[in-house]
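Here's a slice of the assembly, chains where they normally sit.
Labels A and B are assigned to the chains in the order they are written; within every chain, residues are numbered from 1.
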Amino acid sequence: MPQLHLEYSANLRSLDTDKALLRLNNALVASGQFSDEVDIKSRAVAHEVFRVGIAPAERAFVHVKLALLSGRSPEVKRQLSADLLEVLKDLVPAQAGVDIQLCVEMLDIDRDSYSKVRLPA
Amino acid sequence: MPQLHLEYSANLRSLDTDKALLRLNNALVASGQFSDEVDIKSRAVAHEVFRVGIAPAERAFVHVKLALLSGRSPEVKRQLSADLLEVLKDLVPAQAGVDIQLCVEMLDIDRDSYSKVRLPA
């Protein structure tokens, strides 16, 4: 925990996903909400097959889902969501001819049934 | 919002995913539940590595997950789920020798911590 998923439409070819994940993870560390940076597990997925709405205009999206063990306050979740959106805004500039949406979703994971083991190097 | 994920087992080679996403998005627009069609963000993912159950029979699945901002009634969610399943039934015909499951799952997204920005074209 936490688990971060970054999804984006593949027409955003210039997105540097390695940089994006490092920036997002750094924002989570900076929040002070997580006791050990190694717990943050993030991945990026490009979607070649996507559709935004039904109009023929060119559109794109970047969507971050952050799954946290349950128990954090609404204020903390709002702040984390805002922090991650700031990173996305910095990473994805507006583009002429492309209507882009950047979204951040927070999800609680049931703490009681979460299982984990670490196999140290 | 909403966010739609279409997943399918890659043995359903004839599935036209571009058409499927457009049909699913059209069904969501037709529901009248969403004020702006541009808010609907959909993607399709084929799974090359999958397993249905433990028997050696050939099996397949199509799974739609629709994530909505929290607050819609159970009736609305049941209706949206049924609408999307109708689209899947129309898109995926029965196939001799393949046991196919079509599923639709509705998921609430925490409205309070959802963040979004739009960068218009």
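Just so we're on the same page, a contact is a pair of C-beta atoms (placed from the backbone, for glycine too) under 8 Å apart; a residue touches a chain by one contact, two chains touch by 3 or more.
These numbers were taken from a predicted model, which means no experiment stands behind them.
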item	value
Complete complex - number of sequence copies, 2 represented	3
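One rule holds for everything that comes next: only the chains that are shown with their structure count from here on.
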item	value
Cα-centroid distance, chain A relative to chain B, in whole angstrom	21
Chain B residues within the chain A interface of the complex	1, 3, 17-18, 21-22, 25-26, 29, 36-45, 67, 109-110, 112-121
Touching residues (chain side chain A, partner chain B) in the complex	7, 9, 47, 49-55, 57-59, 61, 63, 74, 77-78, 80-82, 84-85, 88-89, 92-108
